[in-house]
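To start, I am sharing the structure in question, which I have written as C-alpha coordinates.
Note that one protein chain is taken out, while the other chains of the complex remain in position.
This part shows chain A:
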Amino acid sequence: MKSNRTAFLFLVCLLFLGLMFLLNLSLGSVKIGFSDVFMGLFTNSWEKDSYREIILNFRLPKALVAILVGIGLSLSGLQMQTFFRNPLAGPYVLGISSGAGFGVAILLLAGSAMGFTFTAISPWSTAFAGVFGAGGILLLVSVVAWRVRDSMTLLIVGVMFGAAVSALISVMSYFSQAESLKLYTIWSLGSLGGLSWNQVMILAVLVLLGALPVIASTRSFNALLLGESYAESMGINSQNLRWLVILSTGVLAGGITAFCGPIAFVGIAVPHLGRLLWKSADHRILFPGSALVGAGLMLICDTISQLPGSAQTLPINAVTSLIGAPVVIGLVIKRNFSKEF
(Lines give C-alpha, C1' and ligand atoms only; values in the text may rest on other atoms or scores of the structure.)
Protein backbone atom coordinates (compact mmCIF):
# COMPACT_ATOMS: atom_id res chain seq x y z
CA MET A 1 0.00 0.00 0.00
CA LYS A 2 2.87 2.30 0.86
CA SER A 3 4.61 1.68 -2.44
CA ASN A 4 1.30 2.48 -4.16
CA ARG A 5 1.25 5.86 -2.49
CA THR A 6 4.86 6.47 -3.53
CA ALA A 7 4.16 5.55 -7.15
CA PHE A 8 0.97 7.61 -7.15
CA LEU A 9 2.85 10.66 -5.87
CA PHE A 10 5.49 10.24 -8.55
CA LEU A 11 2.78 10.09 -11.19
CA VAL A 12 1.03 13.18 -9.82
CA CYS A 13 4.31 15.09 -9.69
CA LEU A 14 5.16 14.07 -13.23
CA LEU A 15 1.78 15.19 -14.54
CA PHE A 16 2.10 18.40 -12.56
CA LEU A 17 5.52 18.98 -14.05
CA GLY A 18 4.13 18.49 -17.57
CA LEU A 19 1.30 20.90 -16.84
CA MET A 20 3.65 23.50 -15.41
CA PHE A 21 5.88 23.10 -18.45
CA LEU A 22 3.01 23.87 -20.81
CA LEU A 23 1.79 26.70 -18.58
CA ASN A 24 5.28 28.17 -18.49
CA LEU A 25 5.48 28.11 -22.29
CA SER A 26 2.01 29.51 -22.66
CA LEU A 27 2.21 32.44 -20.25
CA GLY A 28 4.32 35.53 -20.61
CA SER A 29 4.05 39.02 -21.97
CA VAL A 30 2.21 37.43 -24.90
CA LYS A 31 -0.29 34.71 -24.02
CA ILE A 32 -0.11 31.72 -26.33
CA GLY A 33 -2.88 29.17 -25.95
CA PHE A 34 -2.18 25.63 -24.69
CA SER A 35 -3.40 24.13 -27.95
CA ASP A 36 -1.14 26.40 -29.99
CA VAL A 37 1.86 25.43 -27.88
CA PHE A 38 0.94 21.78 -28.11
CA MET A 39 0.39 21.79 -31.84
CA GLY A 40 3.53 23.81 -32.43
CA LEU A 41 5.76 21.56 -30.36
CA PHE A 42 4.51 18.24 -31.62
CA THR A 43 3.49 18.90 -35.23
CA ASN A 44 5.62 21.96 -35.87
CA SER A 45 2.65 23.85 -37.30
CA TRP A 46 2.50 27.35 -35.86
CA GLU A 47 -0.43 29.70 -36.05
CA LYS A 48 1.85 32.72 -36.29
CA ASP A 49 5.55 32.93 -37.08
CA SER A 50 6.04 35.17 -34.06
CA TYR A 51 4.70 32.36 -31.83
CA ARG A 52 7.29 30.01 -33.27
CA GLU A 53 10.01 32.54 -32.63
CA ILE A 54 8.89 33.20 -29.05
CA ILE A 55 8.45 29.56 -28.11
CA LEU A 56 11.44 27.96 -29.80
CA ASN A 57 14.08 30.59 -29.22
CA PHE A 58 12.96 32.19 -26.01
CA ARG A 59 10.51 30.30 -23.85
CA LEU A 60 11.50 26.70 -24.59
CA PRO A 61 15.20 27.12 -23.72
CA LYS A 62 14.21 29.09 -20.63
CA ALA A 63 11.75 26.41 -19.50
CA LEU A 64 14.39 23.72 -20.04
CA VAL A 65 16.91 25.76 -18.07
CA ALA A 66 14.36 26.09 -15.26
CA ILE A 67 13.95 22.32 -15.18
CA LEU A 68 17.71 21.71 -15.26
CA VAL A 69 18.31 24.26 -12.50
CA GLY A 70 15.55 22.75 -10.37
CA ILE A 71 16.95 19.24 -10.77
CA GLY A 72 20.56 20.27 -10.22
CA LEU A 73 20.06 22.43 -7.16
CA SER A 74 17.68 19.98 -5.49
CA LEU A 75 20.00 17.02 -5.97
CA SER A 76 22.95 18.98 -4.75
CA GLY A 77 21.03 20.33 -1.74
CA LEU A 78 19.79 16.87 -0.78
CA GLN A 79 23.23 15.31 -0.87
CA MET A 80 24.66 18.18 1.19
CA GLN A 81 21.93 17.82 3.82
CA THR A 82 22.50 14.10 4.12
CA PHE A 83 26.27 14.33 4.00
CA PHE A 84 26.54 17.05 6.63
CA ARG A 85 23.49 15.72 8.50
CA ASN A 86 22.33 19.30 8.71
CA PRO A 87 18.81 20.38 7.73
CA LEU A 88 20.01 23.84 6.74
CA ALA A 89 22.77 22.71 4.42
CA GLY A 90 22.34 23.48 0.73
CA PRO A 91 24.29 23.61 -2.51
CA TYR A 92 26.01 26.81 -1.49
CA VAL A 93 27.30 25.91 1.98
CA LEU A 94 30.76 25.18 0.65
CA GLY A 95 31.01 28.73 -0.68
CA ILE A 96 30.33 27.83 -4.31
CA SER A 97 27.96 30.71 -5.03
CA SER A 98 30.33 33.18 -3.42
CA GLY A 99 33.15 31.71 -5.47
CA ALA A 100 31.22 32.03 -8.72
CA GLY A 101 30.18 35.53 -7.65
CA PHE A 102 33.80 36.36 -7.06
CA GLY A 103 34.74 35.26 -10.57
CA VAL A 104 31.96 37.33 -12.09
CA ALA A 105 32.79 40.26 -9.83
CA ILE A 106 36.37 40.23 -11.08
CA LEU A 107 35.08 40.28 -14.65
CA LEU A 108 32.47 43.00 -14.09
CA LEU A 109 33.79 45.03 -11.17
CA ALA A 110 37.55 44.73 -10.90
CA GLY A 111 38.08 46.42 -14.26
CA SER A 112 35.91 49.33 -13.38
CA ALA A 113 37.50 49.63 -9.95
CA MET A 114 40.88 49.89 -11.63
CA GLY A 115 39.67 52.28 -14.24
CA PHE A 116 38.99 50.23 -17.36
CA THR A 117 36.05 48.14 -18.52
CA PHE A 118 35.61 44.95 -20.47
CA THR A 119 33.60 45.69 -23.54
CA ALA A 120 32.24 42.31 -24.52
CA ILE A 121 30.17 40.96 -21.69
CA SER A 122 28.19 37.98 -22.86
CA PRO A 123 26.64 34.96 -21.12
CA TRP A 124 29.75 33.06 -22.17
CA SER A 125 32.18 35.37 -20.43
CA THR A 126 30.17 35.50 -17.20
CA ALA A 127 29.79 31.72 -17.36
CA PHE A 128 33.53 31.25 -17.69
CA ALA A 129 34.21 33.73 -14.92
CA GLY A 130 31.67 31.92 -12.73
CA VAL A 131 33.18 28.52 -13.45
CA PHE A 132 36.67 29.76 -12.61
CA GLY A 133 35.49 31.38 -9.40
CA ALA A 134 33.50 28.34 -8.27
CA GLY A 135 36.34 26.03 -9.29
CA GLY A 136 38.85 28.11 -7.35
CA ILE A 137 36.92 28.00 -4.11
CA LEU A 138 36.24 24.31 -4.61
CA LEU A 139 39.98 23.75 -4.90
CA LEU A 140 40.52 25.56 -1.60
CA VAL A 141 37.77 23.55 0.08
CA SER A 142 39.27 20.36 -1.33
CA VAL A 143 42.66 21.18 0.14
CA VAL A 144 40.96 21.52 3.51
CA ALA A 145 38.87 18.38 2.94
CA TRP A 146 42.07 16.51 2.25
CA ARG A 147 43.50 17.53 5.62
CA VAL A 148 40.48 17.23 7.93
CA ARG A 149 38.51 14.06 8.42
CA ASP A 150 35.55 15.57 10.19
CA SER A 151 32.66 16.65 7.98
CA MET A 152 31.47 19.32 10.46
CA THR A 153 34.85 21.03 10.27
CA LEU A 154 34.57 20.98 6.50
CA LEU A 155 31.13 22.61 6.73
CA ILE A 156 32.42 25.42 8.95
CA VAL A 157 35.43 25.98 6.71
CA GLY A 158 33.15 26.14 3.65
CA VAL A 159 30.92 28.75 5.27
CA MET A 160 33.98 30.78 6.33
CA PHE A 161 35.46 30.70 2.82
CA GLY A 162 32.13 31.92 1.49
CA ALA A 163 32.08 34.79 3.99
CA ALA A 164 35.64 35.81 3.18
CA VAL A 165 35.02 35.79 -0.56
CA SER A 166 31.79 37.78 -0.12
CA ALA A 167 33.79 40.37 1.76
CA LEU A 168 36.20 40.65 -1.16
CA ILE A 169 33.24 41.18 -3.48
CA SER A 170 31.97 43.96 -1.18
CA VAL A 171 35.34 45.69 -1.34
CA MET A 172 35.29 45.51 -5.13
CA SER A 173 31.72 46.82 -5.27
CA TYR A 174 32.65 49.71 -3.04
CA PHE A 175 35.34 50.90 -5.45
CA SER A 176 33.58 50.19 -8.73
CA GLN A 177 31.44 52.45 -10.87
CA ALA A 178 27.66 52.56 -10.90
CA GLU A 179 27.28 50.99 -14.35
CA SER A 180 29.33 47.88 -13.63
CA LEU A 181 27.84 47.61 -10.16
CA LYS A 182 24.41 47.44 -11.73
CA LEU A 183 25.57 44.72 -14.11
CA TYR A 184 26.91 42.73 -11.18
CA THR A 185 23.76 43.25 -9.13
CA ILE A 186 21.63 42.05 -12.01
CA TRP A 187 23.82 38.95 -12.40
CA SER A 188 23.51 38.26 -8.67
CA LEU A 189 19.71 38.39 -8.93
CA GLY A 190 19.85 35.43 -11.27
CA SER A 191 18.30 34.86 -14.65
CA LEU A 192 17.09 31.76 -16.41
CA GLY A 193 16.65 33.39 -19.78
CA GLY A 194 19.05 34.72 -22.34
CA LEU A 195 20.85 31.42 -22.90
CA SER A 196 21.35 30.09 -26.40
CA TRP A 197 20.58 26.49 -27.33
CA ASN A 198 24.30 25.71 -27.18
CA GLN A 199 24.51 26.96 -23.64
CA VAL A 200 21.40 25.02 -22.67
CA MET A 201 23.06 21.90 -24.04
CA ILE A 202 26.20 22.51 -22.01
CA LEU A 203 24.12 23.09 -18.88
CA ALA A 204 22.25 19.85 -19.56
CA VAL A 205 25.52 17.94 -19.88
CA LEU A 206 26.80 19.49 -16.63
CA VAL A 207 23.64 18.58 -14.73
CA LEU A 208 23.81 15.04 -16.10
CA LEU A 209 27.50 14.73 -15.17
CA GLY A 210 26.83 16.07 -11.70
CA ALA A 211 23.78 13.90 -11.12
CA LEU A 212 25.23 10.57 -12.26
CA PRO A 213 27.72 10.00 -9.42
CA VAL A 214 25.06 10.96 -6.85
CA ILE A 215 22.52 8.53 -8.21
CA ALA A 216 25.20 5.85 -8.49
CA SER A 217 25.85 6.07 -4.75
CA THR A 218 22.26 5.97 -3.50
CA ARG A 219 23.18 3.05 -1.27
CA SER A 220 25.94 5.04 0.41
CA PHE A 221 23.69 8.03 1.04
CA ASN A 222 21.11 5.78 2.67
CA ALA A 223 23.74 4.27 4.94
CA LEU A 224 24.99 7.76 5.76
CA LEU A 225 21.63 8.58 7.34
CA LEU A 226 22.95 6.81 10.43
CA GLY A 227 26.13 8.86 10.52
CA GLU A 228 29.62 8.30 9.24
CA SER A 229 30.61 5.71 11.85
CA TYR A 230 27.70 3.44 11.09
CA ALA A 231 28.13 3.93 7.36
CA GLU A 232 31.75 2.85 7.64
CA SER A 233 30.80 -0.18 9.70
CA MET A 234 28.57 -1.19 6.80
CA GLY A 235 31.42 -1.01 4.31
CA ILE A 236 30.86 2.53 2.98
CA ASN A 237 33.99 4.46 2.09
CA SER A 238 33.07 7.84 3.51
CA GLN A 239 36.26 9.50 2.27
CA ASN A 240 35.44 8.57 -1.32
CA LEU A 241 31.89 9.72 -0.81
CA ARG A 242 33.08 13.09 0.43
CA TRP A 243 35.08 13.68 -2.76
CA LEU A 244 32.09 12.61 -4.76
CA VAL A 245 29.86 15.09 -2.92
CA ILE A 246 32.34 17.93 -3.39
CA LEU A 247 32.79 17.18 -7.09
CA SER A 248 29.14 16.64 -7.83
CA THR A 249 28.04 19.78 -6.02
CA GLY A 250 30.82 21.71 -7.69
CA VAL A 251 29.64 20.64 -11.14
CA LEU A 252 25.93 21.05 -10.38
CA ALA A 253 25.84 24.23 -8.31
CA GLY A 254 28.95 25.70 -9.93
CA GLY A 255 27.66 25.14 -13.46
CA ILE A 256 24.19 26.45 -12.67
CA THR A 257 25.49 29.51 -10.86
CA ALA A 258 27.89 30.26 -13.69
CA PHE A 259 25.10 30.29 -16.28
CA CYS A 260 22.14 31.57 -14.28
CA GLY A 261 23.58 33.39 -11.29
CA PRO A 262 23.06 32.34 -7.68
CA ILE A 263 19.56 30.96 -7.12
CA ALA A 264 18.64 30.81 -3.48
CA PHE A 265 16.47 28.54 -1.37
CA VAL A 266 15.59 25.88 -3.96
CA GLY A 267 18.48 23.72 -2.85
CA ILE A 268 17.54 23.96 0.82
CA ALA A 269 13.74 23.92 0.62
CA VAL A 270 13.09 21.27 -2.05
CA PRO A 271 14.68 18.28 -0.26
CA HIS A 272 12.48 19.09 2.74
CA LEU A 273 9.42 19.26 0.52
CA GLY A 274 10.43 15.87 -0.88
CA ARG A 275 10.72 14.38 2.61
CA LEU A 276 7.36 15.86 3.56
CA LEU A 277 5.58 14.61 0.45
CA TRP A 278 6.95 11.09 0.35
CA LYS A 279 7.33 10.81 4.13
CA SER A 280 10.54 8.93 3.60
CA ALA A 281 14.23 9.20 4.26
CA ASP A 282 15.12 6.68 1.55
CA HIS A 283 17.28 8.25 -1.14
CA ARG A 284 15.95 5.83 -3.74
CA ILE A 285 12.75 7.85 -3.43
CA LEU A 286 14.16 11.20 -2.39
CA PHE A 287 16.63 11.70 -5.25
CA PRO A 288 14.09 11.36 -8.08
CA GLY A 289 11.38 12.93 -5.91
CA SER A 290 13.39 16.05 -5.10
CA ALA A 291 14.45 16.36 -8.72
CA LEU A 292 10.81 16.31 -9.82
CA VAL A 293 9.65 18.76 -7.16
CA GLY A 294 12.64 21.02 -7.82
CA ALA A 295 11.97 21.14 -11.56
CA GLY A 296 8.27 21.86 -10.96
CA LEU A 297 9.00 24.56 -8.41
CA MET A 298 11.49 26.31 -10.69
CA LEU A 299 8.93 26.29 -13.51
CA ILE A 300 6.35 27.88 -11.21
CA CYS A 301 8.87 30.47 -10.00
CA ASP A 302 9.83 31.28 -13.55
CA THR A 303 6.19 31.61 -14.62
CA ILE A 304 5.57 34.02 -11.75
CA SER A 305 8.73 35.97 -12.50
CA GLN A 306 7.49 36.65 -16.04
CA LEU A 307 4.52 38.51 -14.55
CA PRO A 308 2.05 37.10 -17.10
CA GLY A 309 0.40 39.77 -19.14
CA SER A 310 3.02 42.42 -18.59
CA ALA A 311 6.30 43.15 -20.31
CA GLN A 312 8.11 43.39 -16.98
CA THR A 313 9.90 40.52 -15.27
CA LEU A 314 10.94 39.93 -11.67
CA PRO A 315 14.42 38.62 -10.88
CA ILE A 316 14.22 34.83 -10.46
CA ASN A 317 16.34 34.85 -7.31
CA ALA A 318 13.83 37.13 -5.61
CA VAL A 319 10.91 34.89 -6.59
CA THR A 320 12.55 31.68 -5.38
CA SER A 321 13.36 33.33 -2.06
CA LEU A 322 9.85 34.72 -1.74
CA ILE A 323 8.46 31.22 -2.20
CA GLY A 324 11.28 29.44 -0.39
CA ALA A 325 11.35 31.54 2.75
CA PRO A 326 7.73 30.82 3.77
CA VAL A 327 8.33 27.12 3.10
CA VAL A 328 11.36 26.99 5.38
CA ILE A 329 9.67 29.13 8.05
CA GLY A 330 6.59 26.93 7.87
CA LEU A 331 8.72 23.83 8.32
CA VAL A 332 10.59 25.28 11.25
CA ILE A 333 7.41 26.29 13.03
CA LYS A 334 5.30 23.28 12.19
CA ARG A 335 7.77 20.60 13.12
CA ASN A 336 10.81 20.27 15.22
CA PHE A 337 13.34 20.56 12.44
CA SER A 338 16.37 19.06 14.05
CA LYS A 339 14.37 16.17 15.50
CA GLU A 340 12.56 15.41 12.30
CA PHE A 341 15.72 15.33 10.29
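Structural remarks
Please note the rule applied: contacts are C-beta pairs under 8 Å (C-beta built on N, C-alpha and C of every residue); 3 or more make two chains touch, one makes a residue touch a chain; residues count from 1.
The rule we apply is simple: contacts and distances are computed from a predicted model.
Its UniProt record calls the unshown chain "ABC transporter ATP-binding protein", which is the correct pick from "Polynucleotide kinase-phosphatase", "Glycosyl hydrolases family 28", "Formate dehydrogenase subunit beta" or "ABC transporter ATP-binding protein". In the complete assembly, the contact with the undisplayed chain comes from A:Ala281, out of A:Leu56, A:Ala281 or A:Leu322. Contact with the omitted chain, checked across A:Ser125, A:Thr218 or A:Thr313, is made by A:Thr218.
Looking at A:Met152, A:Met201 or A:Met234, the residue that reaches the missing chain in the full complex is A:Met234.
Annotation for chain A: contacts to the undisplayed chain at residues 2, 85, 216-219, 222-223, 225-227, 229-230, 232-237, 275, 279-284, 339-341.
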